[in-house]
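Take a look at the following structure, please.
Excluded from the complex is one protein chain; the other protein chains are retained at their positions.
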Amino acid sequence: MGATLSGMSALVVGAGGLGGPAALALAAGGVGRLVVVDEDEVEISNLNRQPLFGDADLGERKAAAAARRIALLHPGVRVEGRDQRFGPDVAEDLVRGCDVLVDASDNFATRFLANDVALAARRPLVHGAVLRHTAQFLTVMPGKTGCLRCLFEAPPAEGTVPACAQAGVLGALAGFAGALMGAEALRLLHGERGAYAGRLVAFDARTGRSRLVPLRVRASCPSCSAVAASTSPGER
Amino acid sequence: MALTEAEVARYARQLILPGMGEASQEAFRSARVRVTGGGLAAAPAVYYLAAAGIGTLWIDEPDEVSPGSGAGFALGPADLGRPRGAALAAFARAANALVTADVFRPGSRPTAVLVCGSSSDVSRAIADEARLLRTPHVVADVDGQGGAVTTVPVDAPCYACAARPGLGAAPTQEGGATVGALAAMELLLLLSGASSEPVARRIEVFRGTPLVRATSRQPGCACAGPAAAGLAP
Partner (left out) sequence: MTGTPLPAARIDVRPHACPVTWVKARIALSRLATGQVLEVLLADGEPRENVPRSAEEDGHRVLRLEAAPEEGPGTWRAWLERGPEPEERAWP
């Protein structure tokens, strides 16, 4: 540590319960440029866990409100709020423009897109999610570790997992997870090994226990195979 | 008193958690929590307690906001030099208009204490005071990028019994946010009544991975009460 991150940039997908604290950690850690993508507006049921927003922001676009809040707290950071969906049309450009991608989204389609684009652009990805009392983390180092598709192959069919708004979330657990994701991204930007690189870490708030699942590159993983194919022999 | 429409809408996502519901939200609303100690975990902890609907927050942080005081989660350069307690109380009110947040006034009786000590000695003194008043408390110790959170329900093994030496690394903002949010989570779980038997435990977070231990009493510690200390009749 100690090296400055002022020349580094980070992309955070989602400005909510995970993305908010992750972005704040990155800003406090001195990242030079911070891009936050969110297509939603601030709703009342967000306010139990999204530290970038308060009552005064109700009804506002999240991207704008998040950028304003981060800039107020950390004027030294160049913050860009992108009021758009992190979709296939924009994802790759956004990811190529940054040194690390933090996936703080709330749906499987976006998570798998973030995974695939991070691999294609060869950018490290910090994935995190919370559901009810559980938080999970995985860092994907393209060409080195397994990825989300090595673990799950494909997004679960719609309806088999609760739509996020129907599932309970413990706000402080999301805050804990988001801060850990920000800390992980800072480690990667400093050139240190990620704590979740090559292993899925799942934390259960009720038991307090963490489960660690080692993750290897699955030979048949389409996303990882594409990365391997694009790697020059010298790089391997 | 039943939850209002405004409360149901705001706390919707925690009201549908297994083990939580109307009763736990009412418990949050009637709780009075003192946050104290001068450490980096205080600002994020205040946020998550306020956002969850802890009805009364008393912030006991007499120092002024300084660049190194963990301002970055809740307070910015515009707050530098303000008394930290008042600034954090204003932040909590802006985060949730339904809660009351103010600076702590001596003599006020909290129902729980969140100890965010700037050092383990500071935490130890405050935790002992809470124990003697039979007030449940949670202690947040920031250590580098992580730290430890100790949950001390009434009559549980005390903080001094549970504490273990950490890395002793300089606290970071992300460590403060990690441990502050985790401490708020522990206090909320404790106050929610979701557990029939309050959980006395310590969660340590180093290199991003939480590890939990049940806490146990050190032989002869005063927290065992007069019987264990040999003072019983």
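Letters A and B name the chains as they come in the text, with residue numbers starting at 1 for each one.
Just so we're on the same page, a contact is a pair of C-beta atoms (placed from the backbone, for glycine too) under 8 Å apart; a residue touches a chain by one contact, two chains touch by 3 or more.
Since we're looking at a predicted model, the values are computed, not measured.
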item	value
Touching the absent chain when the full complex is considered, from B:L15, B:V65, B:L191 or B:V205	B:L15
Residue among B:A181, B:V199 or B:C223 touching the omitted chain	B:V199
In chain B, positions touching the absent partner	3, 8-9, 12-13, 15-16, 18-19, 21-23, 194-197, 199
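As a working rule, only the chains that are shown with their structure count from here on.
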item	value
Whole-Å separation of chain centres (CA-atom averages), chain A against chain B	27
Complex contact set, residues of chain B against chain A	6, 9-20, 44, 47-49, 51-53, 71-78, 94-97, 145-146, 172-175, 177-178, 180-182, 184-185, 188-189, 199, 201, 203, 205, 207-212
Partner chain B, residues of chain A touching it in the complex	21, 24-25, 27-29, 44-45, 47-51, 54-56, 72-75, 132-133, 137, 165-173, 175-176, 178-180, 182-184, 186-187, 194-196, 201, 203, 205-210, 212
